[in-house]
Every structure is written in C-alpha cells, then in structure tokens.
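Excluded from the complex is one protein chain; the other protein chains are retained at their positions.
Up next, subunit A:
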C-alpha cells in the first residue's frame, strides 16, 4: 500500500509572531520555519504503518516555496521514501491545496492520505475534508488512534465529549490530532540518507488547477494588549466600581 503525506512549511511554533508594519500579514523575514507539527505526526504515523509492514511506500508532498524542500527532507529523514514539491511563492488557500493534492492522488494512486488536521499558521482545518469531498473518499478526521486491517481503517476521533470510532473503507483520508503519536527525531544517519532520496520539484502551473485565492486579506493586527488592572483604596470604592462601572452588582 502506498501512503501520501502532505506537509506544510510554517512559522516555527516557538517563534513569537510579529505583524508587518503595513498590516498586510505576518512578518516572515528571517523567521525560523519548520514542518507543521500536525504534519510531523502524520509522517510518523505513515512511517509506523510502513514499519509494521502495512505500507510499502510513503510519498511526502508539499506545496510552497523552494525552501519547503527543507521540510520535505525532514519527512524523508523521518522515513518517507520520496518527495514532491509543488513550487509556488504565492499564498495558496485550502481549496487550492486540496485541488492540487487531488491531482497528485490521481497520479500516485495512494490508498491512504494522512494529513495534519490543521496547520498552525492559518488554523484553517479544511484541506483534509475538502480533499475527501473532491475525491469522494471516506474521511476520518482528528484521529487519536488508527488501526488498519483487511482493507479497512478504524479511526478513533477526538470529538466534543469523548471518542468516536469510525470504520472507513479504503481508499481514505485521515487527519491527525495531537495525541495520535509522538514523532521521532530525524537521526543524523537518516538526515544523510535523506539527501540521496528522490525529491521531484514541479511548478504549480504543471497541474492546470485554478489556485486563485477566494479570500482577500483586508488587514492583520496584533491581538489587543491586556491592560493593567486598577487599584482601589477601600471596599466601598470597590463596591462602587462593581456597581456603577462594571455593572455586575
């Protein structure tokens, strides 16, 4: 069985994000970038399925800038067999990504696509679901446990109020939640080996898909700063403020 794992290059989770002074977006200049943590979990799950003998090949794919090769190399170092970069310097929205992934699925014919449930930059949480709809495949989102056997995949999902297990017929889409696994480190020998694994670079135009953004960003601003509290001199003043300013008494 072949597994496709899409990975996204995002701002590192440790970076304190800054808004550009013209409010057109987030400042990405000289900022540390990493693989989306949910995608790391997706790669790890695919590698475990391969190690268990369930999967034969893992293909990692990324849609993004030239530098997204770093994240694909990381996926290769973790255990993916080969990688595809669909190059674009433009912003691609979830629908465009899903359409491009559909094309990749048609070329590669995997039986399983494992994606992060969302990317930590825009938190859209849409690509997996859209891809399932476009392909007409079954989907198991927010997976905290995956069990693959007899052409079926049981996905335990984290939902409000508990866990739900769905049984999907293959081919299928799975999106990963935080507790699915703990991703491994890319060891140094595997980092070296990853340099020699195949990485195809394609242009976004090769796929003949309409990737024009449907959304227009008007402005991006910092969350409002929390203001300091007020000190009161007496209980009477406190009661007065609660009554007349806060209106809670």
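For the reader, a short list of remarks on this structure follows.
Here is the rule we go by: contacts are C-beta pairs under 8 Å (C-beta built on N, C-alpha and C of every residue); 3 or more make two chains touch, one makes a residue touch a chain; residues count from 1.
Definition applied: contacts and distances are computed from a predicted model.
Per its UniProt entry, the chain excluded from the display bears the name "Acyl-CoA dehydrogenase", taken from "(Fe-S)-binding protein", "Cytochrome c oxidase subunit 2", "ATP phosphoribosyltransferase" or "Acyl-CoA dehydrogenase".
Among A:133, A:163, A:192 or A:239, only A:192 touches the chain left out of the display. Not every partner is drawn; the one left out touches subunit A at residues 16, 18, 21, 27, 30, 32, 34, 70, 73-74, 77, 185-189, 191-192, 194-195.
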